[in-house]
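In this view, the complex is presented without one of its protein chains, the others remaining in place.
For chain A:
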Amino acid sequence: MGILGLSKLIADIAPMAVKETEIKNYFGRKVAIDASMSLYQFLIAVRSQGAQLTSVDGETTSHLMGTFYRTIRLIEDGIKPVYVFDGKPPDMKSHQLNKRAERREEAEKELQKATEAGDTASMDKFNRRLVKVTQQHGSEARQLLKLMGIPVVEAPCEAEAQCAELVKGGKVYAVATEDMDALTFGANVLLRHLTFSEARKMPVQEFHLDQVLRGLELEQTEFIDLCILLGCDYCGSIKGIGPKRAIELIKQHRSIEQVLHNIDTKKYTPPENWEYENARRLFQQPEVTEAKDVELKWSDPDEEGLVKFLCGDKQFNEERVRNGAKKLMKARTGTTQGRLDGFFKVLSTTPNPKRKAEEDKKSANKKAKTPGRGRKPK
């Protein structure tokens, strides 16, 4: 799942790169959402008394509930979402997927045990671990989004890579996902917690790749190597090298090849047939549809279609669905507030001398960067 410990590493070493803001500050922005990630979230989170919401014949509807209401919320906040669905997983991910399957089996066994023992707390826990986004969930969500007038993009391969391509091509402002991969794929802006429930009052975390790179003092290729060392979805990593060692090694040697050349491989054994080169290539040139070939079009919601799809068997409340459709409609008719930064260019960002001083202390060998404006750091 994403890159191991990257967000923590960034928060420690390059705190400048992370900003926390309210969701409503993203009005007028187009955002690419990693669909499978958000569906998974909804399957986990949208529950009533610990059980997933279901239709009459026991089919899960949590993902539809989540997609419907949270998308409406984004739209009411003036955000224009695009959902990007995964295509086939890359071959290199098969290992990771096998591992996940194994873990699911384990969880299943544990669940049985817990059920026999009547331990409801762990039943709930393992139940959640068994959650998986299926083909059917995906196609239902696609159908729902179409009825809502929200554009859907089919990625040829990994959704994150496609999202990153959309950001790079200027089609959208940011990627909304929880996985940090999107940064590795080169998306300049990544938003976390965007599709979280309002009730959780979780601020949106915004990561800026250029600031991450500046903070870590790395080039994009070095950053990719760092991510591989931390542990990605596509290949193993060196045992015994944690985030701290990983960043040190990359800073010192600038590539995995050099790292391997310089470390004691007896003490730190890299995995057999380590395919880091392929993983690197996957991050650098992922299989994506070019941004210029993707057309994003938001259209009017189909109220009757939504009612037909969601009410009846799926047991949604008709009134609420109609209300939702009206909200979608209203958001389309109104004018959107322009953003001032769309008119005026940012000249400079006042650096923050104090925080920078702390960073410098943390890594003593770091070179002093642009001197602080005016006041000297404490």
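Everything below uses one rule, namely that a residue touches a chain if its C-beta (ideal position, glycine included) is under 8 Å from a C-beta of that chain, and two chains touch if they have at least 3 such contacts; residues count from 1.
Just so we're on the same page, contacts and distances are computed from a predicted model.
Remark: of the listed names "DNA primase", "DNA sliding clamp PCNA", "Mitotic-spindle organizing protein 1B-like" or "Meckel syndrome type 1 protein isoform 3", the one matching the undisplayed chain in UniProt is "DNA sliding clamp PCNA". Touching the chain that is not shown, out of A:Glu116, A:Asp264 or A:Asp341: A:Asp341 (per the contact rule at the top). The set of chain A residues touching the chain not shown comprises 16, 21-22, 24-25, 27, 297-299, 332-355, 373-376, 378.
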